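One protein chain is absent from this view; the other protein chains keep their places.
Moving on to chain A:
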Amino acid sequence: MTPEYIVEMNHISKHFGGVKALQDVHLNVKRGEIHALIGENGAGKSTLMKILAGAYPKDEGTILIDGAEATTATPRAMLDMGVSVIYQEFMLAPDLTVAENIFIDHMQQGLFINWKDLKRRAKEQLQKIGFGNIDPGKKVGELSVAYQQIVEICKCLAKDSKVLVFDEPTAVLTHSETEKLLELIVKLKQEGVTILYISHRLEELFAISDKITVLKDGKYVDTVETASITKEQLVTMMVGREIEQLFPERNAEIGEEILRVENLAAGDLVEDVSFSLRKGEVLGFSGLVGSGRTETMRAIFGADKKSSGKVRYFGEEVNFRSPKQAIRKGIGLLPEDRKTQGLLLKQPIRYNATLVSRQGNGFINHKKEQQEVRELLARIATKYGSTEDNADSLSGGNQQKVALAKWLAVDTKVIILDEPTRGVDVGAKTEIYRIINELAESGVGVIIISSEMAEIIGVCDRAIVMREGRVTGEVPKENLTENHLIKLAMGV
């Protein structure tokens, strides 16, 4: 008799030092269902999944995969039992081909690798899930993030995985890529694969999941049928309080124009961009990933060279050749990837928060600096142990707050936020929106690049939509709808 549940995790507890990451958590997943796992950042989702993947040992509890107890929980053992995790950071070798990556564990059957056969099998695998257009001979590093994810999925399927765990798979995808991935996941389910799905995006969970397990502060809250619950109820379960408003009210006075960009071109991705920003305004940049939004901002900020076009700042033509020059004039930029561009993960929170304000080479008064950082972080409700803890000890939302804090410590007049709430939980999101509002209310011009349309609509006074390096539309607040933004972004 086959057991009813393919994954049974019961009474799981896990401590990190003195911190209880998980306490008596349950996760029971039926064969062939799409089971979503949800909770704020720091609720313990990732820890639970890492225990399931064998990456962390559990302190207490039992794990049964297909009725068999997993006693030796190493990554290898869990893989052999049929559990594969697709992490946010893919485990792919960028310099190897698609085919090599898919069969990385079992490339050769005889003494030598049969390249032709390897490519053929890779092609079959890709076609099976509807992505026959990916060339198995191409290097993975040359593929888009979305296609890399497909390769990662194929790699897991090639190992005959029974359970696929997706950890925030759509955080890095555009709208259309997300839809394709969700379609694929539903298709995998129909083929009998069990899916565990972690995401902050409620729409996705409601679109595809059968059941939802909610965690909060490392504890099990409940498992519910997706069909029997509303978004509001789910959010209440997650945060344990009603979030009346995800997007807080703003009371900013929009003043004179402070930044004007005319016919900007830079690199391969920015061809012709013009827009203006006013004092106290929150201007959104919408568009698909790769539409040139990030590159536009980097060129304005002096991080990349611009090839043509003008930038006027307070009426004066400027040409920043380095971020240093832009920062001196009062422009700030929060990069899209906080781990590789925004933070020193292995350095104290204090160093991170003072990264911009401390430009001098002279003496540092540690006590005074600690005090300043504590006040700064308190202002934006950051949760942290000590200012001397490393930045990577924080949850995603709090990491982002620290990355943002370095700009709040200096006097900026224009601040550019590239995907400010990516991978951030609902509670921290609202906090970040509140900070954005405060900035606007104090007269700062704010630019937000976001792939989440709800965010553009909820937070921005106006939105610019970009497509293939050009501005395809400028949408005032009253016309901001998802439909409108998508059409402009896709060129429909």
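One rule holds for everything that comes next: a contact is a pair of C-beta atoms (placed from the backbone, for glycine too) under 8 Å apart; a residue touches a chain by one contact, two chains touch by 3 or more; residues count from 1.
Keep this in mind: contacts and distances are computed from a predicted model.
Among the names given as "Monosaccharide ABC transporter membrane protein, CUT2 family", "Solute:Na+ symporter, SSS family", "Heme exporter protein B" or "Hydrogenase nickel incorporation protein HypB", UniProt records the absent chain under the name "Monosaccharide ABC transporter membrane protein, CUT2 family".
Screening A:347, A:370 or A:472 for touch with the missing chain picks out A:347. Although one chain is not drawn, the whole complex shows that of A:62, A:233 or A:359 it is A:359 that touches it. The chain that is not drawn here is touched, among residues A:169, A:280 or A:335, by A:335. On the side of chain A, touch with the chain left out of the figure occurs at residues 16-19, 21, 42, 44, 46-47, 301, 303, 322-324, 326-328, 333, 335, 340-347, 351, 355-356, 358-364, 366, 385, 392-393, 395, 406.
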